[in-house]
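For reference, the structure discussed in these notes is given below.
Every protein chain except one is present and positioned as in the full complex.
A and B are the chain letters, set down in written order, and residue numbers restart from 1 in every chain.
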Amino acid sequence: MNIWPIAQSSFKESMRQKILYVIVIFSFITILSALLYKTLAINQEVKLMKDVGLAAMVVLGVLVAIFTGTNSISREIDSKTIHTLLAKPVKRSEFVLGKFLGAGLTTLFNLAIMTIGFLIIVAIVEKGAPFYLLKAIVLTAVELLILVSASIFFSTIFPQAISTIFALLLFLVGHVTNLLPYLISKAETIGTKIIASIFYYLLPNLQYFNLRAEVVNNLSIPVSLILLTIIYGILYAAIGVVLSIFVIRGKDFA
Amino acid sequence: MNKIFFKWGIIPLCFIVLVLLLKPISLSIDDIRRIQGLERAVVATPNFGFDTILADILWVKAIQYLGGIPKITEVEGAVIYKMFDRITDLDPQFTEAYKLGGLTLSVEESEKAISLLEKGIINNKNIEWTVPYYASISAFFHLKDYKEAMRFLEIAVKAPDHPPHIDRLLATANNLAGYKELSLDMWQDIYKNAAQNYEKDLAYKNLVKLSEEIIQSHPDKDLKEKAKAMLKDVEIKR
Partner (left out) sequence: MAVIIKTEALSKVYNTRNKNTQALDNLTLEVESGCIFGYLGPNGAGKTTTINILLDFIKPTYGRAWIMGKEIGDVKAKEKIGFMPENPYFYTHLTSWEFLDFFGRIFHLDKTTRRNRTEKLLEMVGLKKEQKTLLKNFSRGMLQRIGIAQALINEPDLVFLDEPIASLDPIGRREIRTLIKKIKAQGKTVFFCSHILSDVEQICDEVAILKEGRLIEKGPLNKLLNVKEIEVIAQGLNSETLEAINKLSKKTTSVDGNWQIIIEKEKDLPSTLDIIQKGGGRYLSVVPHKETLEELFFSDIEKNV
C-alpha cells in the first residue's frame, strides 16, 4: 500500500506552508481577546471565552480543512506532479486515500494545537482541568473530516476556487438542514421542493456536531450520542472519499 | 468478469452500503437527542452553528442596552423581553440570561419576567433554584398570584442546594393561597428542622400566628383540633 508515504508527503507539504501558522496564532489571539470583554459581559467572561474559543476553532478549522482539502489534489493536477506519481506503481485509489489522509492529518494537527492552547488558557482562568470541553472538540474534529473529504471530492471535478465555494456552502447549508423540512412544506414551486428535498436527504446534518452550548453549560451528554455522531461523520467522510476515487479513476490527466 | 467487477463495481457498492447505513444512524442520533432534551428549536436567527457566540454577542449588547435606560416602560419591557428571548433561543442553557432578564422585568413587566424564567425551567431539567425563585418573587409580590408563586417555589425547593428561606416563603405562599393545613404542616417541619436559632424563632412565631388564626376563624373542626394540638406540642417543647 502506498497510502502512507503519500499522506506523509502531503502532510509535510502543508506543514511547510506558513499560512497554517498564521491561522493558529490568529486563533490564540481570538481566544485571548475574549478576556477583554470582562467589563462588558458581567460575570460571563469565562462562558464568553469558552464560546469564543470553541467557535474560533471551528471557523479556523473549517478554513484549514477546506484549504488543504481543495488544495491537495488540485495542486497535484495543476502542477502535473501527479504524472510523476502515477507513473509509479500507485493505484488511483491509493492516491486519493493518501491525499485524504494527508489533508485530514494536517487539519487535525492544526485543531490539536489550537485545542492545547485553548485548554491551557481555560485551565488557567478556571483553575482546573477543563477536559469536559474535549467532547465538543472531538465532534468538531469529525465535522472537519467531512469537510476535508467533501473538499477533495469537489476538487476532483471543479477548479480549486469553485471547490472552495462549494465546500463553504456545504458547511453553511449543513448547519441549517433542520430548516429544510420547513422549506419543503412551504415551497411554492415544485422545483424548490425537489431541490430542498435533495439537499435534505443528501447533505449531512452538521448541526449534530454542535454540542458546544451543552458542553460549555456542563450538561450531561451520553457517550452513545457522541459515538453515534462520530460514526455518522465518518460515514459521510467515507462517502466523499469513495466518490472522489470514482471520479479520479475515470479521469484523464493530460 | 471478476476483475471488471473489482475495478468498477466495488466503488458503487461501497457507496450504496455507506448511504444505507446513514439513515438508521441519523434516526438513532435524533432519538437520543430528543430523549436527552438536546433538541433545539428551529431558531429564527440564522447562525450556521455559531449559536452560542451569537448569544454572547446579543448578551453583551443587552447589557449595554440595560445600562442606557433610566426606567422600564412598556416599550422597553417589550424590547428587553425580545432580546433575552432571542439569547435563550440561541443558547437555551444560558442560565444567567434567564436570571438577568427575569430580574430586570420582575417589577414593571412581571408576566414577561415569569414567561422568560419559565422558559429557562422548561429548557433545563436541573436548573439552579434562583430561576424558579425569581419567577415566584414576581408572582408573589408583584402579581399577588400565590398559587403561581407556589408552583415555582415547589420547583425551587427541589434543588438540593436551595436556601432555607425558600421553604418559609413556600409556607407563607400556601397560607396566603388558602392552603392553611399544608402551610401549618410546613411551618412545623421548618420548626423541627431549623438549624439556626433565629430560624426556629421565626418558624415558632409563624406557627403560633397561623394556629391562632385557624383556631379563631377556620370552619374545619378537625383542622382546629390539629392546630390546638400542635400549639400545645410546640409550647411544651419550648
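Criterion: a residue touches a chain if its C-beta (ideal position, glycine included) is under 8 Å from a C-beta of that chain, and two chains touch if they have at least 3 such contacts.
Here the structure is a predicted model, which is why all the values come from computation and not from measurement.
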Review point. For the chain omitted from this view, which of the shown chains does it touch?
Key: A
Review point. For chain A, which residues lie in contact with the unshown chain of the complex?
Key: 2, 5-6, 9, 12-13, 16-17, 79-81, 83-91, 252-254
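Everything below uses one rule, namely that only the chains that are shown with their structure count from here on.
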**Study point:** Whole-Å gap between the CA centroids of chain A and chain B
**Key:** 37
Practice item. Spell out the part of chain B that touches chain A in their complex, as residue ranges. Key: 7, 11-12, 14-15, 18-19, 21-22, 25-26, 28-29, 32-33, 36, 38, 40, 42, 46-53, 55-56, 59-60, 63-64, 91-96, 100
Practice item. Could you please specify the touching residues of chain A with respect to chain B in the complex? Key: 37, 40-44, 47-48, 51-52, 54-55, 58, 171-172, 175-176, 178-179, 182, 205-214, 216-217, 219-222, 224-225, 228-229, 231-232, 235-236, 238-239, 242-243, 245-246, 249
